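Every protein chain of the complex appears in place save one, which is left out.
Chain lettering (A, B and C) follows the sequence in which the chains are written, and residue indices restart at 1 in each chain.
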Amino acid sequence: MSTAFTKTRAVRDDFHYFLSVPTRWMDNDVYGHVNNVVYYAYFDTAICRYLMVEAEVDIIGGPVLPFTVENGCRYHRSLAFPQVLEAGLGVARLGRSSVRYEIALFLQDQRDAAADGYFVDVFVDRDTHRSAPIPPKARAALERIILDRRRG
Amino acid sequence: MSTAFTKTRAVRDDFHYFLSVPTRWMDNDVYGHVNNVVYYAYFDTAICRYLMVEAEVDIIGGPVLPFTVENGCRYHRSLAFPQVLEAGLGVARLGRSSVRYEIALFLQDQRDAAADGYFVDVFVDRDTHRSAPIPPKARAALERIILDRRRG
Amino acid sequence: MSTAFTKTRAVRDDFHYFLSVPTRWMDNDVYGHVNNVVYYAYFDTAICRYLMVEAEVDIIGGPVLPFTVENGCRYHRSLAFPQVLEAGLGVARLGRSSVRYEIALFLQDQRDAAADGYFVDVFVDRDTHRSAPIPPKARAALERIILDRRRG
Partner (left out) sequence: MSTAFTKTRAVRDDFHYFLSVPTRWMDNDVYGHVNNVVYYAYFDTAICRYLMVEAEVDIIGGPVLPFTVENGCRYHRSLAFPQVLEAGLGVARLGRSSVRYEIALFLQDQRDAAADGYFVDVFVDRDTHRSAPIPPKARAALERIILDRRRG
């Protein structure tokens, strides 16, 4: 359920759900730009906020937890504190127990993504850590942000 | 210009300037709460955003840079993603080249701080790293958020 | 059990227990130095490694957990990736349920600390979060690193 990037560069119209992502001072590295590692913290936060806040799915105390099995990011242009970014989030594939998110970061009023990436998460039983069906409430939430067309 | 905490616990009325601080998924640690280290990232960001965004002071490329020489934090109650916090920021002491900030984190609609801390920054010459007078624009910005009374 | 710093600057001889702390690339900030926030991650790690690895105390799954209620740091000289630091760790005060650690970071072959700080941790019951006596195994471990004399 992986295989990397399917499109040259994400654009704003690819997404329906957006989240504001303020940068932090320490996100910037020696080069004066947000360090590549931190982009994943933005992605991670966008996914978890969507599930926990918008969809009210309990991914901390619930019986089924999402574990990330693969992710990736492409960096199209540099970002820097104190910019406030917008993260677009959508679902590219939805399986029985796994989901592939597409995520992109946009500067305000920019059509083309400054960075785009993907996360493949597998839902697992909290005790056995074996894959488990995505619970109905989470599934319904993920279906709401399925990307219209395969991006490309 | 240090000596720690001067009041039992900060309250919302101590501050005039507030900044929204969204938590990130990875801020939470094993105990399910924001890790103590991350509070300093919130404080750090509040200070730098105030200077860079509100006061338009160039603390990256300018000739005089603020270096932190001491800071501290007290943790009154736990915080957790996905909470969106409010940081209150004020200036407790303003010297020739140094400033002591008081900062506190609040949950929405809470009067008492969930955490409060301080930062002592010294402005230094970017080349020699020797202390330098706070530039006029930064000084004016810092004077605007001087705390009414010595907190206590 | 707080009140800040009791000595001008920590020296290597203050400590018996040392831990190697390799810096990471992203620890450096725009100024090319380790960001102030990250020092607390070094401190935090030194404490938890001592308890978990040296003393084999289970601070994750055990019935009593250490929560940080206050900490602070003074920055005497800048540090930078790729330096490998040494953290000195000792106990300055040991109460029924709380402990005050003194911690300092040293560059190799340097007598004076590049930074020094303290952590006050309170042990709490994992369910009620009320303060609880420090368990015997942890207490024995903490007694082994009590600082000879009150530093100063």
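Everything below uses one rule, namely that a contact is a pair of C-beta atoms (placed from the backbone, for glycine too) under 8 Å apart; a residue touches a chain by one contact, two chains touch by 3 or more.
Remember, predicted model here, so these are calculated numbers, not experimental data.
> Write down which of A:R74, A:R93 or A:R144 is the residue touching the left-out chain.
The missing chain is touched by A:R74.
> Since one chain isn't shown, list which residues of subunit C touch it in the complete complex.
That gives, for subunit C, the contact residues 20-22, 24-26, 32, 41-42, 44-45, 47-49, 52-53, 60, 81-82.
> Quickly run down the residues of subunit A that touch the omitted chain.
2-5, 30-31, 35-38, 40-41, 44, 60, 65, 67-75, 78
> Which subunit B residues would touch the chain omitted from the figure, given the whole complex?
25-26, 28-30, 32, 35, 37-38
As a working rule, only the chains that are shown with their structure count from here on.
> Nearest 5 degrees is plenty: how much rotation brings the CA atoms of subunit A onto those of subunit C?
Nearest-5 rotation angle for the superposition: 180 degrees.
> Name the chain whose C-alpha centroid is farthest from the C-alpha centroid of subunit B.
Greatest centre separation from subunit B goes to chain A.
> Validating interface symmetry: for the copies subunit A and subunit B, is the fraction of residue numbers used by both over half? Same or different.
Over half shared, hence same.
> Taking all protein C-alpha atoms shown, work out their mean, then name the chain whose own C-alpha mean is nearest to it.
The chain sitting closest to the overall C-alpha centre is B.
> So how far apart, in whole Å, are subunit B and subunit C when each is placed at the average of its C-alpha atoms?
Distance between chain centres, rounded to whole Å: 23 Å.
> Where the centres are mean C-alpha positions, what is the separation of subunit A from subunit C, in Å?
Each chain reduced to its C-alpha mean, subunit A and subunit C end up 35 Å apart.
> How many Å are there between the centre of subunit A and the centre of subunit B, using C-alpha atoms for each centre?
The separation of the two C-alpha centroids amounts to 30 Å.
> Specify, in ascending order, the residues of subunit A that touch 2 or more different other chains.
Only 25-26, 32 qualify.
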